[in-house]
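What follows is a set of notes on a single structure, which appears directly below.
Only a single protein chain was left out; the remaining protein chains are all shown in position.
Chains here go by letter, A, B and C, matching the order in which they are written, and residues are numbered from 1 within each.
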Amino acid sequence: MNIASTIFSNLLAGDPREGRTLWLPPQDSNLAVNSDLMFWWINIICYFFFIGIVIALVILVVKYRMKKDRPFRTDGPLHHLPLETTWAVVPLLIVIFIFYFGFRDYLNFMTPPKNSYEIAVTAQKWGWLFKYPNGATSDDLYVPTGRPVKLSMRSSDVLHCCYIPDFRVKKDLVPGRYSYLWFQTDDVTPEGWGHNLFCAEYCGTGHSNMNRKVYALAQPEFDAWLTAQSQWLDKIPEEELYFRAGPKLYARCQQCHSLDGTKGIGPSWKGLWARVSGGEGGDGKFVDGTGYQSQIGAGKQYQTPEDYIRSSILNPGEHVVAGYANAMPSFKGQLNDKGIDAVIGFMKHMDEFDTKGKYLKEVPPAPKVSMK
Amino acid sequence: MTTLQSQPNHAGDAHGADGAHDGAHGSAEHAKYPFLQHHFDTPHHQFDSAKLGMWLFLATEVLFFGGLFVAYAVLRNRFPEVFSYSSHYLDTIMGGINTCVLILSSLTMALAVRFAQTNRKTGLIICLILTFMGAIGFMVIKYFEYSHKIHDNLVWGTTFYVPPHDAAGELEAKELSVAPTTSITLNPVNPAVFAVPTLAPTPAVDASAIKQASRAPAGMATPTQMAKAEGLPTGEHDPSFAHPATHLVDKKMPANSHVFFAIYYAMTGLHGVHVLAGMVVIAWLLKRAIRGDFSSDYFTPVDVGGLYWHIVDLIWIFLFPLFYLIH
Amino acid sequence: MSHTATTSHETGGKTPGAHPIVGHLVPTWLLVFVGTSLLMLTVITVAVRYIDIGEFNIVVALGVALVKATLVCLFFMHLRWDRSFNTLVFVVSVVLVLLMMAFLIMDTNQYHDTQFDGNAPNAESTLQANAPGAPVARFKPYSP
Partner (left out) sequence: MTTINLSQPLDTAARPDNYITHTRGFMSWAFTLDHKRIGVMYLVSVLVSFFVGGVFALLVRTELLTPGQTIPGVTADVYNHFFTLHGAIMVFLVIIPSIPAALGNFIMPIMLGAKDVAFPRLNLFSYYLWIFGALFTVSSLLLGGFDTGWTFYTPYSTTTPAGGVIPALTGVFILGFSSIFTGLNFIVTVHKLRPPGMTWFRMPLFLWAIYATAIIQVLATPVLGITLLLLIVERAFNIGIFDPSMGGDPVLYQHFFWFYSHPAVYIMILPAMGIISELISVHAHRHIFGYKFIALSSIAIAIFSFLVWGHHMFISGQSPLLNTLFSLISFSVAIPSAVKVFNWMSTLYKGNIVLNTPMLYALAFLVLFTIGGLTGIHLATLNTDVHLHDTYFVVAHFHYVMMGSALIGMIGGLHHWWPKITGRMYNENLGRIGCITVFIGFNVTFFTQFFLGSQGMPRRYYDYQPEYQIYHVISTIGSYIMASGFLLTAYYLLASLFGGRLAPANPWGGRSLEWQCASPPPFDNFSTQPRVGDCYDFSAIRWDEKEQGYVVDRALDPTLNPNLAAKNSH
């Protein structure tokens, strides 16, 4: 058991933390403690019954093998009421105890403390958006240590599920409803490491890549990060916007929009600007049959290409490019004007980035933006 | 386990009495009754089995509709105001007439069974025809109801909020692409058709559609109609309800009123399908009755078909108050 | 299963004469009587719809429906004379539906407050849709 656990824990490369066992990852939240205790108790009960049953089976099979020479023995009992009642009732008693303890801890999991620090979570295909009380947003989840954190979550398209294994917490995000999750972690996440945050409810193509990291910071670091995070976009001068903010924002788009021309859930951004501004690449078509040229331009529905891009970000369903499903969620309320400008600038200067969205020229020394 | 031989009155034996086959007796019965299948022993045996089978089938029917009844209960429990409001758009009188029609056809069906049991062929045929007429009558009335609702734009889905009788409305209906007209043409090759944007959010379109509707779009709401719509809807006889999409100019319409019609079409629609199936069954019975298959010995199909027809009636007996009789 | 056996003798499988060898013969007058009473009940329940007796409207409506259903089952569908096992099958199915209904009502009532009234995914936009009849996103904060 111990050997095995050490083997497996070594196999899990790069995890600097102690306490991983063969069965469970380290406990990094207050809820994990009881949950694991329960888990181990049930395991022990299972080991007991399983091993007992297997041993009994082996003995029975060996002892009562049919002997060719002797006739059938028919002296076995047909039934034994007390015995049968016993093994009907005993398991019941055991599981009722298990139920009780599980239930007690579950209530705790279901009721976030009043004083908890609340973070708004929006999930959509296929990413997470975390909004903090001061209006800052982030793609990875940053939480302060030493105090209960409450996630109030909603999904803007299909079912998703927020799952943080190290914290032993999980909850579905149901469109049309708010759902809640809380935990408290007391130990700061080691440098260069992050807890996994998975989407555990199947949500389509990007389901398995809809995972983020969770970083637990001590309160002071957290506050520092929070202020920086809330202003990072404003701090960037307009002319540097596209190569500083662009790639970061593109991280939210890369699930569907490639930069190397491969057709994803959505159209690739390679040569996108040329297409929409009527340059080479020809006159693309929309699902409703109309072409870019008939939509974009002075006096048309979209005065300028920028206008079209902007409305496609805020209101994607309005004009869907032919050959693609209307699958893009609206980024209304998630991307302010400056963010949109950054994205548009990113598209305009596509040639200055590689196919992963990395800026090819060297980035001039930036104003202090801590993005961990 | 006591043995059959030692205890003739054993429960299982008693059961055996009605469900048993013992060779000699069986063969004699088979000679006597041509309709008797080889694995049954007596007509009684066969009849009982058929009855049990049918009742099991009826149980599945109950559960089949049960799902919808549960959905109804959940929705009504969540939007009570919607149900009490929207039900006024339904025509209680028509519904009542339909109920009576179904009950009468049920009665004729029950009588048909009796005539079959008593070897009165003409009576049987007449009753079956009457039942069939009842079914037709029901469907005709339902057709009028449906077409009226659809004309009034009292439909399911987002189209409920889109006035269909002006160009703008038509256009918007297309954009929302949730109108049955656009989605019925299932063209699986083109996934775009399938991506019905229920959740791929199109807020501007959505909200504006509703707004415009409530602003009573061009050519629809004359001041008089607006005035009419001020008051609480008071049922079908109120002329304001005769006008297309009046509900859209009604300031008192609660949110999500379309939900009522969604479940209404779902349940009555499924029931309608069952009525059609019942018509097929009755027609088949009629054919056999005319051919003279049935007698006091053998009327199982009539009886079983009758059971099916009664369950259709039974379900309507509950649908009627649940949709038409909400005050 | 002995009760089924006794009912089988009730159904008069063996009784001679014009009476069919199987099934039960329901007198015409009874059928007609049941039919007419069903029509009566329909008229009554329609009439009650126009009177406002608050909660009792639905109670009366469903009560009458229940009576009608029972009549149909007992007499039109011969359950009155049929094997009790058939009745059991039917009743069980109804019970299951009611059970499901009870559980689901219980459940939805619990999380009702965390639900939007329609157009949920775009709550912000619908909040601005202030037109009458527009689905309004209402969110009561959840208090455990």
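As a convention for this text, a residue touches a chain if its C-beta (ideal position, glycine included) is under 8 Å from a C-beta of that chain, and two chains touch if they have at least 3 such contacts.
Note that the coordinates shown come from a computational prediction; the quantities given were computed from them, not determined experimentally.
Looking at the complete complex, one finds that the omitted chain is in touch with A, B, C.
Contact with the undisplayed chain is limited, among A:137, A:179, A:229 or A:295, to A:179.
Contact with the chain not shown here comes from a single listed residue; of B:43, B:95, B:134 or B:157, that residue is B:157. The set of subunit B residues touching the chain not shown comprises 1, 3-6, 10-13, 15-16, 18-23, 37-39, 45, 48-49, 52-53, 56-57, 59-61, 63-68, 70-71, 74-75, 78-79, 156-158, 178, 180, 183-184, 186, 188-189, 191-192, 194-201, 206, 255-256, 258-259, 262-263, 265-266, 270.
On the side of subunit A, the interface with the absent chain consists of residues 8, 11-15, 22-25, 31, 34-35, 38-39, 42-43, 45-46, 49-50, 53-54, 56-57, 60-61, 64-67, 72-80, 83-84, 87-92, 95-96, 98-99, 101-103, 105-107, 109-110, 157-159, 161, 163, 165-166, 168-172, 174-177, 179, 196, 198-209, 211, 325, 327, using the contact rule stated above. Residues of subunit C that touch the chain left out of view are 1, 85, 92-93, 96, 99-100, 103-104, 106-108, 110-111, 115-122, 135.
Basically, only the chains that are shown with their structure count from here on.
When every chain is reduced to the mean of its CA atoms, the largest separation from subunit C belongs to A. A straight line joining the Cα centres of subunit A and subunit C is 45 Å long. Among all residues of subunit B, those that touch two or more other chains are 199, 201, 203-204.
Listed for subunit A are residues 156-157, 175, 330, 332, each touching two or more other chains. Contacts from subunit B toward subunit C in the complex involve residues 11-12, 14-15, 17-18, 42-44, 47-48, 51-52, 55-56, 58-60, 62-63, 66-67, 69-70, 73-74, 77-79, 92-93, 96, 99-100, 103-104, 106-107, 109-111, 113-114, 117-118, 161, 199, 201, 203-204, 206-207, 210-211, 213-215, 247-248, 250-253, 255-257, 296-297, 299-300, 303, 306-307, 310, 313-314, 317-318, 320-322, 324-327.
For subunit A in complex with subunit C, the touching residues are 110-112, 152, 154-157, 175-180, 330, 332-333.
For subunit C in complex with subunit B, the touching residues are 1-2, 4-5, 8, 13, 18-23, 25-26, 28, 31-32, 34-35, 38-39, 42-43, 45-46, 48-53, 57-58, 61-62, 64-65, 68-69, 72-73, 75-78, 82-83, 85-86, 89-90, 92-94, 96-97, 100-101, 104-105, 108-109, 112, 115, 117-119, 121-122, 124-126, 128-129, 131-136.
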